[in-house]
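What you see is the complex with one protein chain gone and the rest in place.
Our next item is chain A:
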Amino acid sequence: MVPECFSFVIQLLYFDMTSDLEGDCWLHHRIIFSVGYPFPSQGIIERDETPMEKEIALLHRADFEFSHIFYFCRKGMEAIVEDEVTQRFSSEELLSWNLLTRTNVNFHYISLRLTVVWVIGVVVRYCILLPLRVSLAAIGITSMIVGTTAVGQLPNGRVKNYLSEVVHLTCSRILVRALSGTIHYHNKENRPQKGGICVANHTSPIDAIILTNDGCYAMVGQVHGGLMGIIQRATVKACPHVWFERSEMKDRHLVTKRLREHVADKSKLPILIFPEGTCINNTSVMMFKKGSFEIGGTIYPVAIKYDPQFGDAFWNSSKYNIVSYLLRIMTSWAIVCNVWYLPPMVRKEDEDAVQFANRVRSAIARQGGLTELPWDGGLKRAKVKDTFKEEQQKNYSKMLVRNGSVGSLSAETESD
């Protein structure tokens, strides 16, 4: 397909430039310096990871509260300078510039040559790639709506299922080409089977298209209005996707019941769920909501990792709306990602839903090379739940009382 060829050529050129650089390193040097000082996504301050008890014990003298206040003071300052959570809700910073202005946070004018290269890049992306991609996307969406409505007219049966699969796969492939997506699937033998639940980490709305490119899933989600609503109504005729009304989403039991019914029927396609509940910037995996893990059935974890060099797939929904997000995606170089299918997991006898969720999350994080954070993705918009705060504070006071009551007891016996 034409845009794919173009992006392939661009990728070649880019690699060419960077490999040229071993001999003539002016461009790479310039590219790196133009970003300014690269900050790795792990953070920019050195954090002391010794646990609270150990560190306080080290500082422990008779006047213990002074040392405690000092420990908390430092932790507080570290949190103010940089906190682990908020940085996950903004795009990852790149180590070397990929010629997109949007990733150039610290802009310094370096040289005329670089600017010329960048201008050529802009022209190629906006005038050549963008129109091609938009037209492909339009073709893809129209054919999906038309195709699924047509298949939906057929009576239920094997023919219908087969045709619906064909339609879904074809349209998905067209849409992936429209984004110039290059996807590498690993361990295809672990692909989700019928009657199972597929869980994956969530970075953007495109995740769903990336997965459906390689197989058919039953989507789960809220009913939307507009174009999205039309697509949803059309596709549900052909294939049993699970779309919830907004009011139904509030009722967790209803949701779980419907999903359970779907999973129990082994002839139905596997459901696709993103348990984080919100888009994270693809450097970490946040807390999985336990609802998906209470349904039962086999879980097929999938890890998705995007390569940030070619385009940033993360949707920062507080900064960009969906249209400007799609525009950014379609004017990047390409979307390159790796998808790993992990072996299926089942909940063990003695595990509850939360522990099971964490186990699945660790497997996904390990495979994708992402860090695990125990935080809730909902922190993007809401504040920390009081229950978490109390847990932490209880730990601390338990420790204090243990140390403190010993101290005060001895003081009392002395004064007697």
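Convention: contacts are C-beta pairs under 8 Å (C-beta built on N, C-alpha and C of every residue); 3 or more make two chains touch, one makes a residue touch a chain; residues count from 1.
What we mean here is this: contacts and distances are computed from a predicted model.
Hidden chain, UniProt protein name from the list "Proteasome assembly chaperone 4", "Calcineurin B homologous protein 3", "Replication protein A 14 kDa subunit B" or "AP complex subunit beta": "Calcineurin B homologous protein 3".
Of the listed positions A:75, A:160, A:173 or A:290, the one in contact with the omitted chain in the full complex is A:75. In the full complex, the hidden chain is touched by chain A at residues 21-22, 25, 28-29, 32-33, 36-40, 43-46, 59, 61-70, 72-86, 95-96, 106, 375, 379, 383-384, 388-390, 392-394, 396-398, 400-401, 404-405, 407-408, 411-412.
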